[in-house]
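Every protein chain except one is present and positioned as in the full complex.
For chain A:
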Amino acid sequence: MSDRLRGDGVAGAARSVKEARPAKERMGKPGRAGLGAVRRDFAPWADPAAAPVIRFEGVCKRFGDAVAIDNLDLSIYRGEFFCLLGPSGCGKSTLMRMLAGFEQPDAGRILLDGVDQAGIPPHSRPVNMMFQSYALFPHMSVAQNIAFGLRQLGLAKADIQTRVDEMLAMVQLAPLARRKPHQLSGGQRQRVALARALARRPQVLLLDEPLGALDRKLREETQFELMDIQEELGATFLVVTHDQEEAMVMADRIAVMNHGRIAQLDTPGRIYEEPANRYVADFIGDVNLLEGVAVGRVDDLWRIACPATGGEVLVASDAMLTAGQQVAVAVRPEKIRIDRARPPDAVNVIPGEVWDIGYLGDWTTYVLKLAGGETLKTSRANVSRRVAEPVTWEETVFASFAPDAAVILTG
């Protein structure tokens, strides 16, 4: 399973289903291919000829005065593992429920396989949904729950039984087939809900916070199981989550949502390493946002005057800026190194006093207090068990980062 996380894309291509799939595109724009770790070699969105399986076109939805979805466009492709990520209340569930047919858009169109879904009731749509609360039928056994959707298809009894057994085997619940939902643990219920939603072999599976009710350890295991199942079935998964790590691990692409709009739509690597705006940079992971003003360009570097650092920083960027423009320089804590002595060859050096130290085991984070009073967060991987002379509180250190470790944000 760990091969999926390797950044080489070759392991992904060697997997069974992927091999059968034609037209593999390199991810993203040329020259940007190295951003982040690439989970698998799969990028139909980069192919102009590919037809999306799900399309939102100018979709709006309001509840009373509150705007839940604000003129949203989105295309999701066949076989994609797509995550909708955003804080609670940003409209993720609403978007998904419109796709399933439980809410009607006030404006715009929703197309599934090119077919406008307006007026099609939930029971006739070619999608299935795994509910946030699982919504298992309490009066039915595990097997009956899984068979429910198949019975609606009018399949023969024997065929239903075969498919139910298949599903039970897939989620490893065969011994519990006769149990009622209340006799299951949270993790087992989650699997029943997944099996029930997958039993009808939907083209598109919608999962609303599928791992939200599980504890951390189980959640991490289940993430990989979900990815395996998705790849094995070749179905399109649309997952709603508010957990950024979950989205980063599982998704081919992530749509970061904010107040009913998409703040950024991209691969996990690009979302993290090249956030489109302050909101995304701040929402995903830890970030230092240094507000400043563009000064001028030196070769491929932008000079940004940052009051917080007491000077200028140089950032490698091809952003189109005008001198005097208000921007933010975003630097992730792990991309800042700290030294006791001023590093002689570093470009961006910011002196500061160690204000706080957080030891996380694998990482240690240091919060530096800068001359102007602002703080700067840095982190360091604890690659050895012992540290000879650890950095301590109130010590003066020099933080530095390379020009290409930072990103300029205008939005």
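Methods note: a contact is a pair of C-beta atoms (placed from the backbone, for glycine too) under 8 Å apart; a residue touches a chain by one contact, two chains touch by 3 or more; residues count from 1.
Here is the rule we go by: contacts and distances are computed from a predicted model.
Peer 1: Assign the chain not included in the display its UniProt protein name, restricting the answer to "Succinate dehydrogenase/fumarate reductase iron-sulfur subunit", "Putrescine transport system permease protein", "ABC transporter" or "Electron transfer flavoprotein subunit alpha/FixB family protein".
Peer 2: Of "Succinate dehydrogenase/fumarate reductase iron-sulfur subunit", "Putrescine transport system permease protein", "ABC transporter" or "Electron transfer flavoprotein subunit alpha/FixB family protein", the absent chain's UniProt record names it "Putrescine transport system permease protein".
Peer 1: Check each of A:75, A:94 or A:128 against the chain that is not shown and name the one that touches it.
Peer 2: The one listed residue touching the chain not shown is A:128.
Peer 1: Sort through A:78, A:180, A:201 or A:337 and give me the one touching the missing partner chain.
Peer 2: A:180
Peer 1: Per the definition of touch given earlier, which of A:50, A:67, A:100 or A:319 contacts the omitted chain?
Peer 2: A:100
Peer 1: Of A:138, A:175, A:344 or A:373, which one is in contact with the hidden chain?
Peer 2: A:138
Peer 1: Please give every residue of chain A in contact with the chain that is not shown.
Peer 2: Contact residues on chain A toward the absent chain are 100-102, 121-124, 127-129, 131-133, 135-139, 148-149, 152-153, 180, 182-183, 196-197, 200.
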